[in-house]
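Removed: one protein chain of the complex. Kept in place: all other protein chains.
Let's look at chain A:
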Amino acid sequence: MPNFIDRRLNPKDRSLGNRQRFLKRVHDELKRTIRDQVKSDKIADVDAAHGVPIPRRGADEPSFRHSGASGERHHVLPGNQTFSPGDRIRKPETGAGGGGNGRGPGRGEATDDFLFILSREEVLDLFFEDLELPDLVKLNLRETVTYKPHRAGLTTSGTPTNINVGRTMRNSFGRRMALRRPSERECRVLADEIAALEGEERLSLSQRNRLTQLRQELEVLERRRRRIAYVDPVDVRFNRFERQPLPNASAVMFCLMDVSASMGEREKDLAKRFFVLLHLFLKRRYERIDIVFIRHTDEAHEVDEETFFFSKQSGGTIVSTALEEMQRIIMDRYPSNLWNIYAAQASDGDNANGDSERCASLLRDELMKLCQYYAYVEIIDERESEIFGTTDNGTSLWRAYRTVDGAVPNFQMTRISRPADIYPVFRKLFARHQPRSVRG
């Protein structure tokens, strides 16, 4: 007789530890792959589960193996139909003597790249590793603190929805044992015996005595059962919840985008890609951040996410309108003593005559006093990127902003000319531990 064991209920995921080790092992490679994918025009896909080919590098297990491309081999194969000794068969041309052409048995094993499905969270974690918003200092300043209920032990009073059944029944069980409440079974045994006696045709004297005695006993038991409740109010326990204030790093990000006619399809695409990345990053890392989208032509509007990314309105260019709109919204809704304020602006640098200076002074004198951090991204032509080799040269807006860059420490400006620039620029702007003096 064999020993049968049912293992189906054993804990699963026995190899979870191994899987994690493996993930850790290929972590760097995965990160690189994802970045490459994003650079090569797949930025919107960041926000999805990814099939990431596991690179062989870092995950291969070397050993002394025979190489397929040398020496003399002998194969014995089944299914000869037409060959006679001495026949010659041309080798397939594919690959330099490569295995897996059906001839080298056991060779060409599945050591190739294989797809590894990462969840959206895993992708984003890898993608945004080491990035953060600089100077997130004004923590817990806002008065409207949010609370979140946390489990905090048990209590004897509460609403019925919060009854802790397990604990209640445990108390009840203990009490019933201690007070010797007769069990259902004891009563049933007596009742059965009584029923048996009652069923008899004629009872002897001893049986009759026994019957009355049993009835009395049953009576006693049942009285006792009535007196000692099955579940007593003293047994009942409720889950207790404590409202804990959540640390509230109130932060707002202003996204300013130029959608004027001078921004061609390419420029808009690049700008949008930049903001998509920023948006994802904020959503991923700072769950409760406010994001304000402002787009401007010759006038600026606050818009919702959908419009910001997908609408196709166009027109002239006055950049300062966007800054004024941002200033208005800050005054309105985000008092700077309570909020960490960030802004990112994308533009092609074209602006109405004389407006660039106005923008610079607006920034320097007003906005930068309110903002924690301001990033300006200019979308330029690839040819321009060669012409504007130095950072001093550039469009009117660029030159005007150069004066701000010099004057204010928490202002950053940079240029993007190709999709491949976006990610490096993004990392540059939001790299962790950038030494930056905190605004006083």
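The definition used in the following text is that a contact is a pair of C-beta atoms (placed from the backbone, for glycine too) under 8 Å apart; a residue touches a chain by one contact, two chains touch by 3 or more; residues count from 1.
The rule is simple: contacts and distances are computed from a predicted model.
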There's a gap in the complex where one chain should be. From "Phosphate ABC transporter ATP-binding protein", "Ubiquinol-cytochrome c reductase iron-sulfur subunit", "Fe-S cluster assembly protein SufD" or "Spore cortex formation protein SpoVR/YcgB (Stage V sporulation)", what does UniProt name that chain? "Spore cortex formation protein SpoVR/YcgB (Stage V sporulation)"
Using the definition of touch stated at the top, determine which of A:Arg90, A:Arg151 or A:Arg226 touches the missing chain. A:Arg90
From the listed residues A:Leu77, A:Val165, A:Ala178 or A:Leu205, report the one that touches the chain absent from this view. A:Leu77
Where the missing chain touches chain A, by residue: 1-8, 10, 12-15, 17-25, 54, 59-81, 83-91, 97, 102-103, 105-106, 110, 114-117
